[in-house]
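Note that one protein chain of the assembly has been removed; the remaining protein chains are unaltered in position.
What follows is subunit A.
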């Protein structure tokens, strides 16, 4: 109930307008949404690419952070980034309980991720990516990341 009231308001706002480079793809219920994001400037790492994000909400959203991952399809790759694993899991303190503030919302998360990509200059995966992507069976929210750095 808590989540649906807030998500309802977020949805009507997103339906009327979204920031440049961010589009609402799917929001059929208050459990799972999909968003597309695209880098606005000409960062050669992401040239011409669009990425798909999947949001999952618990009933206590926005007190609890949503689970946010990149999902892969034929037209939507997983962006190369030193904080994004091949399996789409994102290591970002904003999405962790400690770093999350209930003031954040779907749009602000998209904007944060968009700017995280815009400012990136390293065409690489996090250390230990291969191992983690192969072995990890945990939900993103249950993974304990040691944040590589908190400036991103």
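The criterion applied here is as follows: a residue touches a chain if its C-beta (ideal position, glycine included) is under 8 Å from a C-beta of that chain, and two chains touch if they have at least 3 such contacts; residues count from 1.
Basically, contacts and distances are computed from a predicted model.
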item: Choices "tRNA (guanine(10)-N(2))-methyltransferase", "DNA primase", "CMP/dCMP-type deaminase domain-containing protein" or "RBR-type E3 ubiquitin transferase" - which one is the UniProt name of the chain not shown; value: "RBR-type E3 ubiquitin transferase"
item: Candidate in contact with the missing chain, chosen from A:15, A:60 or A:115; value: A:60
item: Interface residues of subunit A (partner: the chain not displayed); value: 2, 5-6, 9-10, 60, 62-64, 97, 101-104
